[in-house]
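Removed from the display is one protein chain of the complex; every other protein chain stays in position.
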Amino acid sequence: MQRRPRILVIGYNGNHCSEKAYDLAYRVGREIAKRNGIVITGGLGGVMEASCKGASDDGGLSVGIVPQEDDSMANSYADIVIPTGVGYARDFINVYTADAVIIIGGGAGTLIEVSAAYLRSKPIFALAGSGGVADEVADTFIDDRKNVKIESGKDPAEVVEGAFAAIKKAS
Amino acid sequence: MQRRPRILVIGYNGNHCSEKAYDLAYRVGREIAKRNGIVITGGLGGVMEASCKGASDDGGLSVGIVPQEDDSMANSYADIVIPTGVGYARDFINVYTADAVIIIGGGAGTLIEVSAAYLRSKPIFALAGSGGVADEVADTFIDDRKNVKIESGKDPAEVVEGAFAAIKKAS
Amino acid sequence: MQRRPRILVIGYNGNHCSEKAYDLAYRVGREIAKRNGIVITGGLGGVMEASCKGASDDGGLSVGIVPQEDDSMANSYADIVIPTGVGYARDFINVYTADAVIIIGGGAGTLIEVSAAYLRSKPIFALAGSGGVADEVADTFIDDRKNVKIESGKDPAEVVEGAFAAIKKAS
Partner (left out) sequence: MQRRPRILVIGYNGNHCSEKAYDLAYRVGREIAKRNGIVITGGLGGVMEASCKGASDDGGLSVGIVPQEDDSMANSYADIVIPTGVGYARDFINVYTADAVIIIGGGAGTLIEVSAAYLRSKPIFALAGSGGVADEVADTFIDDRKNVKIESGKDPAEVVEGAFAAIKKAS
């Protein structure tokens, strides 16, 4: 069985998301859906919501893996909500579920997910110019291990294309 | 947004699953898919595999929430694998993700999921005659709290119908 | 290095704990402390609190592994609080931390911990006459695997003595 690629989209949450980052995440969601990928997110607001919405508007499928024990905080666009009840430890579950990761802005929480993805040597793509963690880690390694270099791309289509290419190469 | 109902199917794992229980779980998976529900399972063998296979054969959708950090142990029929990396603590995630629970046989691991579902007052249905925990807990409460009585049904269609009715009533 | 034995005490929580069960748990805590064991509990009320208090009154050491992300709900007698932030998934951490388990009463939550301990083949002792799960599972196996028989004892000294003997035998 060939499963559909799962792309984790991370970045600014609902409290810190610029309009620009929201729009970029929305377009990333659409690009993933167009290529028959599944959008994986942390299921809450900001970049998480926007990418689920994008997938939804393109008839795609999205999963929201939330920290809470129920669906009450999930955004309205995630098709399947996975309430983990493990709090922010769900960041690791997001990463384990990802075949590739796309970063749009983000702060300390995003940095946790990037670091976890790096430790697991997942393909990681930063959307250049989206701010925060995405711009800080673009084109770098996280530490001396040099597990995986974080790639960067200039627009939604480019990073999504890169993610699908990396998944294809790894499979 | 109206999300599709999520039915958790639990019971014998791959090491302890009778042919009868496997067949019952397969039919439960088909019945859930027919009604446009999503089959949620622990993603491994036995009842988990059979219900994913049933959903697949009816064009339905299934999610496998596995204990491991990657997909390597997941059965081949789960459409979306969620590797949690939290070991058997993923039993709670299964339960939190469920709008209703169906039990087919099962041992101590199944009893953990039934107890967790009971503590959260989820609708629970035991398939009568499927053996193990399903038959032990059918038509009982788990403790003095009397949170929720575990219902029983005589065949796959009946328990699945019961689960959908309970979800509709709760929403 | 020879570490001190860790005895997990489980049973009725603060909302469902009889005076009798509280007193038994207190005495179990003292008996563990007397033998230089460490009392491990879920860190909240009822049996968890009483066994920490017993250890404290005998100059012993107790650990409270709580579901929350901070200490705010921990009982006042646990010497070391471990806030897990993983909710009731901390039940598994309690069990993994235990060299042996003692049951005093209890409901569905206790049944989860007993089942988890059984799956890991930990030595388990039920205090006879303490009610609830303790009396239900005393002198039984949880399922057909027959991993480990749950022993029973008539008073705190007997179950604690049994737990220490089982740990010594296993080491």
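Read from first to last, the chains carry the letters A, B and C; within each, the first residue is number 1.
In this section, a contact is a pair of C-beta atoms (placed from the backbone, for glycine too) under 8 Å apart; a residue touches a chain by one contact, two chains touch by 3 or more.
Owing to the predicted nature of the structure, the values given are computational and were not obtained by experimental measurement.
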Missing chain: touched chains present in the view: A, B, C
Listed residues C:I10, C:I38 or C:I142, member touching the removed chain: C:I38
Hidden partner chain, touching residue among A:V86, A:I103 or A:A134: A:V86
Absent-chain contact - pick from B:L24, B:A89 or B:I150: B:A89
Hidden partner chain, residues of chain A it touches: 16, 86-89, 92, 107-109, 111-112, 115-116, 118-119, 132-133, 142-145, 147
Those residues of chain C which, in the complete complex, touch the missing chain: 1, 3-4, 6, 38, 63, 65, 69-71, 76-77, 79-86, 89, 92-93, 96-97, 120
Touching residues (missing chain, whole complex) on chain B: 69, 85-89
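Here is the rule we use: only the chains that are shown with their structure count from here on.
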Chain whose Cα centroid lies nearest the overall Cα centroid: B
Chain whose mean Cα position lies farthest from chain A: C
Centre-to-centre distance between chain C and chain A (centres being mean Cα positions), rounded to whole Å: 41
Geometric centre distance via CA averages, chain B-chain A, whole Å: 29
Residues of chain A whose C-beta touches two or more other chains: 69, 85-86, 89
